[in-house]
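Sending over a structure as structure tokens; questions will come in a sec.
Of the protein chains in this complex, one is absent; all others appear in place.
Let's look at subunit A:
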Amino acid sequence: MTAADVSAGDTAWVLISAALVLMMTPGLAFFYGGMVRAKSVLNMVMMSIVTMGLIGVLWVLVGFSLVFGESIGGVIGNPFDFAGLTAIMSPDAVVGGVPVLIFAGFQAAFAIIAVALVSGAVADRMKFSAWVVFAIVWALLVYFPAAHWVFAFDDSVSAHGGFIANTLGAIDFAGGTAIHINAGAAALALCLVLGPRMGFGKTPMRPHNLPLVMLGAALLWIGWFGFNAGSALGANGTASLAWVNTLAAPAGALLAWLLAERIRDGKPTSLGAASGIVAGLVGITPAAASVSPLGAIVIGILAGVGSALAIGLKTKLGYDDSLDVVGVHLVAGLIGTLAIGFLADPATPTGAAGLFYGGGLGLFGTQAVSAFIVLAYSFLVTGLIAIVLKKTMGLRVSAKAESAGIDVAEHAESGYDFSQVPYSAQNIKSTIVIPAPQKEEASK
């Protein structure tokens, strides 16, 4: 294609969508940050924020190439094709009706949030340095390959793409397998190697700021319109359907989660509402362009109830997936991916027919196989990465740092200062030198 094929309307929508998707990561930081205790809120937020830096740079260097470069056997893109993104700066580099550059930007935001999602499983206890190394290695060995398999279609950016998109032909509109099942399986493997938080199941670990959680959920929902409707890569009917489905599914999931809580626990909770929104968003992600709005509500309800029930498993089985990445992202991702096999509507742009529309069980089988491949690959390789890091640099902070709160130990900051008494002494080295008190005096 040439520069003449670029559509201003489509490009405008993808530019906006890319920014919306990028906003989801700080949104996730608030969503996760509010759920941990006050003493470790900054570390939780920082795990998401540093991922924006790490994957932002890595994506320009080799990430886009590994995902969308000419496929090596359907498994991984050629890392040299678009290294540094200079090869796609030409005005003739066009995919669909948009410049390849903004497609690369849009997909960068996907890569960033996929990695950041995993951090919810390791709250309060993972060394920041270990997270930085993990994020880079996990992106290279797990996310980029999986994204190549699912997102790289033949003749879109390169002549040959990944094997799930082209050989298996599974439907994953905006990343149910590549992002949510992938991150959920990785979260499970990582938290199993890392071990539970000190006092898990014995001491209360209440969320310290639920309004922050709700703010995060709201930012995620807004950003998700870019995630799903932007995946149409155009301002068109597919984007419109994805947009409406991105409204309908979380709406259904939010109500379903609250109803499940009302029946099980007696009260509908704000954390349940926030979690329901995210579960519904995850559930509709793979199916956004292949089900009708009514189908989206069904997926939302299934994802909401499914995740609400799945979260109880962690206390029964004793693994500490701190913020329920498995319960929300893996479970709802699986529900959405598999539900396509039943609810895919031939009247949608995707045109596939699920079992309920006379399509037989073939589509369900394809969906299940692709979901299982990504799940198993992610779980195994993440487990190996975690074990290697544990044996070399170590994954956990000291017990002392963990019980005192990871923020001060890892970042030399505390999240909140509500004290009315002057607990601290300031020492600005460059301008004022305040003599340090003698140790003997300080200890009196």
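Worth a mention:
The criterion applied here is as follows: a contact is a pair of C-beta atoms (placed from the backbone, for glycine too) under 8 Å apart; a residue touches a chain by one contact, two chains touch by 3 or more; residues count from 1.
Note that in this section contacts and distances are computed from a predicted model.
For the chain that does not appear here, its UniProt entry gives the protein name "Nitrogen regulatory protein P-II", which is one of "Acetolactate synthase", "MoxR-like ATPase", "Cytochrome c domain-containing protein" or "Nitrogen regulatory protein P-II". Here one chain is not drawn; of A:T167, A:T203, A:T315 or A:T392, the residue touching it is A:T203.
Listed residues A:I16, A:V244 or A:V408: the one in touch with the omitted chain is A:V408.
If you put the missing chain back, the residues of subunit A touching it would be 198-199, 202-204, 400, 403-404, 408, 412-414, 419, 421, 423-430, 442-443.
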